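Note that this complex is displayed minus one protein chain, with the remaining chains in position.
As written, the chains take the letters A, B and C, and residue 1 is the first residue of each chain.
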Amino acid sequence: MKRLWDKGAAVDDMILRFTVGSDYVFDNRLVEYDVRASIAHAMMLRDKGYLTAEEFRQIETGLIAIGEQHANGGWKISLEEEDAHTAIENRLVKEIGDVGKKVHLARSRNDQVLAALRLYLMNEIEVVSGAAKKVIEALEIIVKEQGDVVLPGFTHMQQAMPSSVSLWAGGFVRELRDDVDGLRRTRSRVNVNPLGSVAGYGAGPLDIDREATARSLGFDSVQSPVTSVQLSRGKAEASVIFELVLLVNDLGRLAADLVLFSTSEFSYVHLADSITTGSSVMPQKRNPDVFELVRARSAQIPAWLAESLNICNKMTSGYHRDMQLLKEPLLRSIDVATSVCDIMAHALNEIRFTPESIRVDKSIFAAELAYEMVVRDNISFRDAYRIIAESKPWEGSVK
Amino acid sequence: MKRLWDKGAAVDDMILRFTVGSDYVFDNRLVEYDVRASIAHAMMLRDKGYLTAEEFRQIETGLIAIGEQHANGGWKISLEEEDAHTAIENRLVKEIGDVGKKVHLARSRNDQVLAALRLYLMNEIEVVSGAAKKVIEALEIIVKEQGDVVLPGFTHMQQAMPSSVSLWAGGFVRELRDDVDGLRRTRSRVNVNPLGSVAGYGAGPLDIDREATARSLGFDSVQSPVTSVQLSRGKAEASVIFELVLLVNDLGRLAADLVLFSTSEFSYVHLADSITTGSSVMPQKRNPDVFELVRARSAQIPAWLAESLNICNKMTSGYHRDMQLLKEPLLRSIDVATSVCDIMAHALNEIRFTPESIRVDKSIFAAELAYEMVVRDNISFRDAYRIIAESKPWEGSVK
Amino acid sequence: MKRLWDKGAAVDDMILRFTVGSDYVFDNRLVEYDVRASIAHAMMLRDKGYLTAEEFRQIETGLIAIGEQHANGGWKISLEEEDAHTAIENRLVKEIGDVGKKVHLARSRNDQVLAALRLYLMNEIEVVSGAAKKVIEALEIIVKEQGDVVLPGFTHMQQAMPSSVSLWAGGFVRELRDDVDGLRRTRSRVNVNPLGSVAGYGAGPLDIDREATARSLGFDSVQSPVTSVQLSRGKAEASVIFELVLLVNDLGRLAADLVLFSTSEFSYVHLADSITTGSSVMPQKRNPDVFELVRARSAQIPAWLAESLNICNKMTSGYHRDMQLLKEPLLRSIDVATSVCDIMAHALNEIRFTPESIRVDKSIFAAELAYEMVVRDNISFRDAYRIIAESKPWEGSVK
Partner (left out) sequence: MKRLWDKGAAVDDMILRFTVGSDYVFDNRLVEYDVRASIAHAMMLRDKGYLTAEEFRQIETGLIAIGEQHANGGWKISLEEEDAHTAIENRLVKEIGDVGKKVHLARSRNDQVLAALRLYLMNEIEVVSGAAKKVIEALEIIVKEQGDVVLPGFTHMQQAMPSSVSLWAGGFVRELRDDVDGLRRTRSRVNVNPLGSVAGYGAGPLDIDREATARSLGFDSVQSPVTSVQLSRGKAEASVIFELVLLVNDLGRLAADLVLFSTSEFSYVHLADSITTGSSVMPQKRNPDVFELVRARSAQIPAWLAESLNICNKMTSGYHRDMQLLKEPLLRSIDVATSVCDIMAHALNEIRFTPESIRVDKSIFAAELAYEMVVRDNISFRDAYRIIAESKPWEGSVK
């Protein structure tokens, strides 16, 4: 047997290639989680009397070995196997014989895919959060070391009010923390147990214990009724991608600031040679490519969120094969978000604000002058505003 | 004075029309919230000594009166006034004289807009949640009254396993509850105090109390540092729209099921005449337009999420006028989500499952037969699966 | 009779409101086109013997009168009438009596909507093209009057090579011409005759002449087979919106340049007071709001393209009521694109490049120096590049 649903009919190779797509590649990420979920499922089958203690022991030992072999590079999923689940079950039967065929009782690939995917996502939420925190740390070092540098604060890209590197970087720190918090809130959609919903309609006459697999795997709760499991496809995935959009968008805006600040017109910041690149035709150029690409990455993930949402949009209830494609935008988004965080944490160490060339318009103190006039002369803000606007005390003078 | 920033120069009418856009219409929704926020701000100014008790009393009385007049239809924001904030301050000065000019101390339209918008959003979250709960109630009545009707459960749109109206509707109930929970989780981004950030760089030398305005207005916390306020623009808005996407998508899928179930081929459900419409050319038609349009609405809101995300994408930090356009997709999404919930709660009362014409393929019991064989004959699931697949015990017989 | 499909059953008001949506408002734009198409249809019915000459004359006279009354503000479509088509047929029967009931032979609202919409689009393509050409003219005036001003050419937002206002504006002129060309190419999807496809499956036993209505209305060809008419829904609409995306995106990039060029750091361009706006708190500010909002508009239309594409995505063939919502993003896009062109044509007259404050880095001549070295010394470009990169002849000196 090659595929879990194989009944012996001729396989159309072209159809196989098209339907499997890149799933067999992606699924190498899910192997360790499918092993964990399969063991939890088998343990529940044992506790409910569908497997003997010995059968369970063999299955568990077999699955652990298969997982370790995979982790050590001993095997990869082949196109013919379609996915992690088939690859593992095939190997299990080969490894421990017919008893391996008993593990698929009371489950379907539909709930199995989701169990592995959710365990994977729980892990990735922590991975991305950790990467985001490294950016926060890099910004905090900038606050500590360069925070006192005076910057103009901008509105409409015009110098507006006095600001500082501390306020500038601090704003990003706060938003990145907000992004991490948001990412973690998605666990309320991710950390629920799909196992036992089988193809979406439960295990029929079998007596299974969904709470038990939830406990074994650390899920917060059981997703119920069983029909809600497939109906919810795409919601946890899109929730994670949405939070990654906000995270990478914040980093894209940070990058946009640095691209602007490193123009010769602004000259607020100096980028170390190690993080700039050159031109094939202009010998003088040192370009902020890394920040341009972070900005461009921030333009991609929103589209992948749309991709994820499109797939389930308008679909009737119940599982559809369409949902397989949910993995693509999800994995792309996780990988890009992580790499963007990593590179920003790295590159932020290589920027230096250059107070010597930061030019602050005196006009940015206009609101402060009006405030002082309000307090000193006991006039209304509107009147002070008009007086200052007319007298233009900042004209002709630049710090 | 017509506009808060007016210094007397000639106004270019075409520019005014373009820059204001539909804001002056939308902003009628914000009047009551701006009144509340302005009173809280004035109270804080009084407590910090920038207004006398008497000045505050006049401002408060004036603002309340202006709010009530608006609620009673006494005035609407004009194009020339641009927005709610200008319209209210203008009326305040007209109503109570020069003391009204004192209210804008230590604030900018930038933080003022956000305060009103967030208070508005806190309210709308409850409005939409309430509408969604009415859909849940309508589904629960279906479960109660028609829950026992047997339905085939579908995978790949093929009959797959036995199901029921109870399982079908129950899946949607669970997901709609999840949507309401998600919508409420957005409060962590909405319910934070922007007041006191002024144009995004604070109030300079003035001694203000941001905790005080947070307390007055019921915000959970103060958004700090001040630079994060404008940097976060679009995040709360997009978070709300994202949850509305999930909510309306679930309703769109419910609608897609009902459109399918009411085809003559399926004939699972009968739609009352009162919720169907006719054709201009085919006398026999009764069409499920209402469900088609719910499905189509579910295709729109994801695009409005993209619209919201696009606006802030790649922008440098600090306020940009671009952000004004964040209101359009937000209000569109809220209005459509509410109307979709309302119409679904209504229309679900008018559907009746028709067990007499629901045809269930016997083959959907195949997995159950395999399960029974596993238990009875103590063979593995894989072997039972193969035996059932080959013997096809369901063939030739249909209920 | 209120609605074309009305058979006398009670009307559910809430359902009516939801299903009609804003269609009855939008459809006022289609009245004149529906009148034209209805006359062409009636003329064909006469020529094929389904109407007498006298009947046609009455119908034609009636329709023209109804169209003129509408153009003169004599009536508007009511919610109860649902759309332009019903409103016109109702009025026709009222105006000319029972003969008016004969006009709907061999047509359905499905083909009727499309005929009017396509005629409307043919007109709007010219309207938007005309507006875009005004921007081109404004840019050409800038080239003529200020073209010689030296600008640095940027790559990576860094000064890179010598450029000029002429080259800068000329690039946009070329792209706007390309946008107009693209918009006009959409006529190959717009200018095809849907009439006679009726509900999507033709007019059955009736002998109709689709070529005749195509000729009367100026359509290039007849869309055939009849099933393709509804299958193509959304394609012409999305094609138009796509070209508007490119057009407005080009204008958004032009606006982004001007926002950047008018920062105090760049100071390349001066914006007249008449096109800038102020701040409610900072008396000194003159902001480029109009260009910021053009940029923000350019971020909206791509989402409306997605909205348009989402609506038909994955739908089975044949008409669905979902398609009614195609009008919303289409009309929004047309209106915004037109207003963006209008405002840009206007605002570009109010900008002045300020050569006195444009700072050009000497380093931007580095490639030219290398080119000269290649020619003079007969060495390879790569070697010249390296020599220039190492000797940095531009250092320390700024114009």
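Keep in mind that, in the parts below, a contact is a pair of C-beta atoms (placed from the backbone, for glycine too) under 8 Å apart; a residue touches a chain by one contact, two chains touch by 3 or more.
Remember, it's a predicted structure, so these values are computed and weren't measured experimentally.
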Visible chains that the absent chain touches, using the contact criterion stated earlier: A, B, C
Where C:Gln284, C:Ser298, C:Ser333 or C:Ser363 are the choices, the one touching the absent chain is C:Ser298
Which of C:Leu63, C:Met157 or C:Val180 contacts the chain that the document leaves out: C:Met157
Which is it among C:Leu139, C:Val180, C:Val290 or C:Met315 that touches the chain not included here? C:Met315
Check the options B:Ile15, B:Val165 or B:Ala370 and report the residue that touches the missing chain. B:Ala370
Of A:Val93, A:Ile275, A:Leu330 or A:Ile351, the one touching the omitted chain in the full complex: A:Ile275
Residue of B:Thr61, B:Ser78, B:Asn123 or B:Thr263 in touch with the missing chain, whole complex considered: B:Thr263
For subunit A, residues touching the missing partner are 3-7, 9-10, 12, 14-15, 18-19, 21, 85-86, 104, 107-109, 198-199, 273-275, 277-283, 285, 287, 289-290, 292-293, 295-297, 299-300, 302-304, 306-307, 310-311, 313, 320-325, 328-329, 339, 342-343, 346-347
Could you pull out which residues of subunit B are in touch with the chain that's been left out? 155-161, 259-260, 262-266, 279, 281-289, 292, 306, 310, 313-315, 359, 361, 363-364, 366-367, 370, 385-386, 388-389, 392, 394
Touching the unshown chain, subunit C contributes residues 1, 7, 50, 93, 98-99, 101-106, 110, 153-157, 160-163, 167-168, 170-172, 174-175, 178, 181-182, 185, 188-189, 198-206, 223-228, 230-232, 235, 238-239, 242, 245-246, 249-250, 252-254, 256-257, 260, 295, 298-299, 302-303, 305-306, 309-310, 312-321, 367-368, 371-372, 374-375, 380-383, 385-386, 389-390
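Note that in this section only the chains that are shown with their structure count from here on.
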Among all other chains, pick the one whose mean CA position is farthest from the mean CA position of subunit C. A
Subunit B-subunit C separation of Cα centroids, rounded to whole Å: 29
Here the gap between subunit A and subunit B, centre to centre from mean Cα coordinates and rounded to Å, is 24
Between subunit A and subunit C, what distance separates the C-alpha centroids? Give it in angstrom. 36
Subunit B touches at least 2 other chains through residues 7, 104, 198-199, 295, 299, 302-303, 306, 310, 313, 320-321
